[in-house]
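Below is one structure, written out as structure tokens, with a few remarks after it.
All protein chains of the complex are present and in place, except for one that has been dropped.
To keep things simple, chains are lettered A, B and C as they appear, and every chain counts its residues starting from 1.
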């Protein structure tokens, strides 16, 4: 009889081990997924190295999955009221919120739910639903999972490449959450710090928000070039400019005002210290790239916050709305966003893939079961 | 012939000198005011000591004036379309914005106008309109000044005490600007740092925003008691509690969540470092109390901004809308707000009044010409 | 053995019949409530008369319940994370939404959920959970119900009168939903059409939004007087004024502008035709009082919508956030809101109570099991 398998962290920082599992039969409301691909997120490297306090071993990594419904029970519907069927290509929100607490109901922010847990982060293989990360051939999604059918079973193209959808699940979702809160106005100027997967989504979302200038700061020339193809109007390479060079250039482009909306998508505390002074009077500085404690940031509170009426917005993950927005952005801009996946490896090579990501030798590796 | 007079700073930090002026005849659109009273703001002490980079000597202090229209020319109207007449009791916005630049027209924030200048801050007595601060018997308001008639001439009560209106001009205005941006929702919890004039307005505005708990942290017992009378549900005295005591108490009151909206109205960088960790997940931290460079504030960016989806909002002054809102709040709550004026002195004793404010021996001194 | 009972509609418009039920044992996540009181809503009269298309007979009316947890299973928590215990005084949202569809997740409006059903409206006594309306001694709440503990078991006062909380469940909730969308700004003028239960909540919410004038139009003098006690600054009785009288008076009060925010809470199409022309340029007209098809309203689209930049907002019910907001408003203003309950009757007299409501002889009748 066929079995499912997953790549499991048994000890932090060591090679993942392939484990076999019985293929689970979905109970009422559950959905079994046959994974098409999983993306490797920068956070996965942190978890693997034991830097994320949520982790419990042994565990399956993976929160950027795309897959086909393999079996489903109890008439589970997607967000559009479509009853899921085997063969549907689906995405799901990586986090499962309780939808009954203060942050879910009174603040209406599911991603801030205190009871939220995430596939590929929070559970060990001994915790229900066991196959709970996407570094696997199959996953079992609990009934409370938010699922969206991307392509119904009868329209799936067996020749098509669905792997690159994975970038929408986490990078696209978080960027959509940042843009939802940014309130970019038509003809605002936008500055993006960090041309990684989030940054490339951000260029496209800035363009789809009517930004008149889209400036990107980064350290990798080819990523900056991809940003330009995506619609960036100006790119600045950290490697061959100083902070002061960049400040001057950005002030020149923005008529001396700085950028109306600035997105930190780089994961670096230094970016915050560079970025706040580049934010225009009445502007907004959003920070969505930092996923681990990077220590203190020093801010001249009067000059860079109060005197300029600056808004700062922290952004942590996103909800199903943001995932759906990211999926639609992906579908409108495949020619750009497919290129986020710079490398594909068999799932069995997950450890090597994590090392590649750790050394920043790829923008994003996709693992294929 | 009668003359106007004003108390003038000739040298920073030294006693103000009484200067006499010809009473000016208003040209088209100008309004001459007979000052009823001026409030002394904490900022006045900074200007007097030479700590405000905008100042040019010799100058007249005073941006918290209330007065009667004394003469007016050219059919100048107030914001309600009322043609001003001698005898009208009026307030005006301390700042004059160009209403034709990017921040005025594209961002619609007059208080961020690059061309904005303020009565009592920016001009010397040699700059038009010369009588340009409210430490004076009379002022001349330029045509571009936003003016609101508070009581029409025919309804002015000669026995009434109009002096305490001065608290609305700056303290109330800035607090209203903070509340306009805070978006306090019905049943939010509110924390206020600093029970000075801004803090007392904040308690009332929090109540008028439907806050369910209003907590105030301060260092002066009698100010905290006034906050309680105004509607604070809990007060904490810095003098007899530690930061940790306060944190515990606030977490207890808020069910472990922290406050939904936190207002820094204390002028202290230390308050920011205490207040951000007291802000609830998805909460907003507004900083409106800091008016001079207080150096760097250190923030654990991941824990106190990103991970909690925190919004931080700098607040600098306010516009005529906010002044009007403050005037209406004042009129609805005179029994509380009259008590902000803890001392009244003749205008000639302006120097002594500044010293009292400098030593924090009064909440606010009003000077009466 | 003790039994539960409920008043059941067997035929539309006829006397309700008392049915006995076995007291149900809650399964996992369910909560059994011992009803303290239920309010009678105007909608109940519509359902009773067979005018609501959702109804299926035989059914139990009642969506305005307050009660004690009687038994609970599976560690069900309230919105604050409090694990419910027997003896807790609780309220719950009358509607149960799926929290997994487009309107719930993408629009984040649970009250617009296509799969939403309501206690006391949508189900017959043959549909799970059977005891599904509050005209009963006990109810069984399904696990998906949003519940808030109002007073924990150990703080319940056996002498206290908890009956009047029922006004928050529907009238207060819908009004809170309207105010959440209205965006009343500090010092806005507010006009309220209809001084019934929603109107009285609206006066208090307007005051708690910083409104500077609160005008109420109604047809019952004593309700208008209650509005004045609640904070209305001006009331107008339809019985002794014409539409033109009222228009003139409202224009006089608002300086010729009309009201910034107008709330239709009267259930009448005629109110809409009167109210739109009373809405200020840039104002908002909210309609929350109409619960059945009242036919067409004729609007001069250019003069009353386009030319004045008017916003119109339909308001249908509300979600748990709004219920919670209403409960807090109730608790802050009991001295006013207790008086919404103008009559109390034993539950067995439900039919008589419906007749009283139908004849508009009471503001709200509470039924006590």
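Here is the rule we use: contacts are C-beta pairs under 8 Å (C-beta built on N, C-alpha and C of every residue); 3 or more make two chains touch, one makes a residue touch a chain.
In this text, all values refer to a predicted model and were calculated from it rather than measured experimentally.
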Of C:109, C:247 or C:344, the residue in touch with the unshown chain: C:109
Residue of A:21, A:92 or A:179 touching the missing chain in the full complex: A:179
Among B:207, B:321, B:339 or B:364, the residue in touch with the chain that has been omitted: B:321
Touch residues of subunit C, complete complex, unshown partner: 102-103, 106-107, 109, 111-112, 114, 187, 255, 257, 269, 272, 281-282, 287-288, 290-303, 305-316
Where the unshown chain meets subunit B, residue by residue: 77, 79-81, 99-102, 105-106, 108, 114, 146, 319-321, 324
Touching residues on subunit A - with respect to the absent chain: 80-81, 176, 179-180, 185-187, 205, 207-210, 212, 255, 324-325, 328-329, 332
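What we mean here is this: only the chains that are shown with their structure count from here on.
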Furthest chain, CA centroid comparison against subunit B: A
Same or different contact residues where subunit C meets its copy subunit A, judged by the half mark: same
Subunit B: positions in contact with at least two other chains: 187, 255
